[in-house]
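Take this structure first; my questions come after.
The complex appears here minus one protein chain, its other protein chains still in place.
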Amino acid sequence: MVARTAQFMDGIRKEIASSGGRSAVILADCTDQASLEKGLSEALGHVSAEMPLQAVVYNAAARIESPFLKLTSKHLETSYKLNQLAPWLILQRTLPIMEKQGFGSVLVTGATASIRGNANFTAFASTKGALRAFCQSLAKEMGPRGVHVAHFIIDGGVANSRIRHVRKDIPWDKLGASMDPESIADEYWHVHKQHFSSWTFEIDLRPFSEKF
Amino acid sequence: MVARTAQFMDGIRKEIASSGGRSAVILADCTDQASLEKGLSEALGHVSAEMPLQAVVYNAAARIESPFLKLTSKHLETSYKLNQLAPWLILQRTLPIMEKQGFGSVLVTGATASIRGNANFTAFASTKGALRAFCQSLAKEMGPRGVHVAHFIIDGGVANSRIRHVRKDIPWDKLGASMDPESIADEYWHVHKQHFSSWTFEIDLRPFSEKF
Amino acid sequence: MVARTAQFMDGIRKEIASSGGRSAVILADCTDQASLEKGLSEALGHVSAEMPLQAVVYNAAARIESPFLKLTSKHLETSYKLNQLAPWLILQRTLPIMEKQGFGSVLVTGATASIRGNANFTAFASTKGALRAFCQSLAKEMGPRGVHVAHFIIDGGVANSRIRHVRKDIPWDKLGASMDPESIADEYWHVHKQHFSSWTFEIDLRPFSEKF
Partner (left out) sequence: MVARTAQFMDGIRKEIASSGGRSAVILADCTDQASLEKGLSEALGHVSAEMPLQAVVYNAAARIESPFLKLTSKHLETSYKLNQLAPWLILQRTLPIMEKQGFGSVLVTGATASIRGNANFTAFASTKGALRAFCQSLAKEMGPRGVHVAHFIIDGGVANSRIRHVRKDIPWDKLGASMDPESIADEYWHVHKQHFSSWTFEIDLRPFSEKF
């Protein structure tokens, strides 16, 4: 697990440990190439013949909503680094390993903006659209070599995991139209485990009550 | 299970029975409205408070590939009945039940032609495109009432189940680029069981080696 | 010009005549196959070596907005006849002529619903989606034979021509977000006249102020 701060990951690490799993928390900032390369090297140090690289999940994101003329090229640059350059760098390092293994999943998180540009979303929609097209190109390129690239359109708000833990008494349909993070995780897991004769490139996910 | 001839369904019925399940085979022709209505009535006779209507799966299809000027309006009419009128009639009867229940899944099979018209596919692409748009409209309409409508883009040849049973010794990746019917069924089952906070409207499925 | 009633066409016929043009008004109902076939025969009687078949424009439409469970199969059938069967029948008769000529344009009117199914638009979105896929298949099939098939996404309300004639004093931008029928006609004319090395299959048109 890669994140910018350890604090955020502590709860998840403990949860994994308590259910008998193992995990490593690696600190890196996806918008900083040096930091990212260092984190990647650390992460790939855990990969071995006994513990192959099963999957890469990329879900870093930063949603910018603003009129175009109130943005600067700095906003575009940050979005580019997060949504385009970081996944590019990560996959330049990890795909050769997966290709050699002959298997592996690349699971990438998109949004509604990945398929539609809307007013005030120039930076977000363009870089998320780029990420989707990048994944589509890669899926076609890597599929025949046994590597599964999939893109998830998350079309809805995701419930804060803190709310979820604090208020387990409230059923999901009473929490409104937000998405249960665990149900999203189930979907990523499912796609990762798909039989190779029925692979998905793209799947959309939204709460039952979402307008779309 | 609804089919035109009992013979085709006998093997599946026995397979279900041998694993402790129950099933009913109903004979109906989806291009014949009277036959379809009769079959529907028979099928819905099995629905009760104890055995609610969990899911409707529609995967009847007839792929016509021919230059437009060699087709007649008869070809369009048959495609229309199979891909548009039959699902319409079936859902007119079943959605009120699901709406009253507050749950239920409608799982519909599409093809690559559902999202792209190609030369020599006027009849198939137009009616499959219609089926997709119909499902999309319905998904938006019925979702907030608890009924899940999903559309599957099956982008690849499906292996004949007979080959699969006869040659269990041959691994799937050696059978070529065809799709394992059981792996497709797993995907339908998965979407049917999705948590209501993460519902899919559309998912594409293809063999790992498929060009797309 | 084909319409259900002569009255509607009289003004247009006079306008054409007053500017030195010639036109014929043919009465036919696109949802009635016999009436349509008769109208087609009459229209094609005007085609000759001196007056070849330059273009077919199809813009009949009937927008149905209603919850699915309040519709009957009758609504689907009418939409099918208007949006799918009628263009099919018309093109079965006219494309062989254009193919023999080696030129000709087929200009078809779509709507936003042609590319997106929304709640309460099951009948309209499915049959308009079918019409679009039909056109796309045909465009790919007929283009190399010199026949140009194009699909127009009209995404906005069209100003009633009566308003336009009565209130020539009001500038268009004061009439609100509606589309000027003459500006739409200009677009069809433009696509009809496109150089064969730069043909359009699809073009969207909307008022400058339209939200999309």
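In this document, chain identifiers A, B and C correspond to the written order of the chains, with residue numbering beginning at 1 in each.
The working rule: a residue touches a chain if its C-beta (ideal position, glycine included) is under 8 Å from a C-beta of that chain, and two chains touch if they have at least 3 such contacts.
Every value quoted in this text rests on a predicted model; they were computed, and no experiment measured them.
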Item to check | Shown chains touched by the chain that is not drawn here | outcome: A, C
Checklist entry - Which of A:R132, A:H148 or A:R206 touches the chain that is not shown? => result A:R132
Checklist entry - In the complete complex, which positions of chain C touch the hidden chain? => result 140, 143-144, 146, 148, 159, 172-173, 178-180, 182-184, 186-187, 190, 194-212
Item to check | Touching residues (missing chain, whole complex) on chain A | outcome: 67-69, 72-73, 76-77, 80, 84-85, 88-89, 91-92, 95-96, 99, 113, 116-122, 125-142
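Simple rule for what comes next: only the chains that are shown with their structure count from here on.
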Next on the checklist: Using only Cα atoms, superpose chain B on chain C and state the rotation angle in degrees, rounded to the nearest 5.
Outcome noted: 180
Checklist entry - In whole angstrom, what separates the CA-based centres of chain A and chain C? => result 44
Checklist entry - If you average the Cα atoms of chain A and of chain B to get two centres, how far apart are those centres in Å? => result 31
Item to check | Multi-partner residues of chain A (at least 2 other chains) | outcome: none
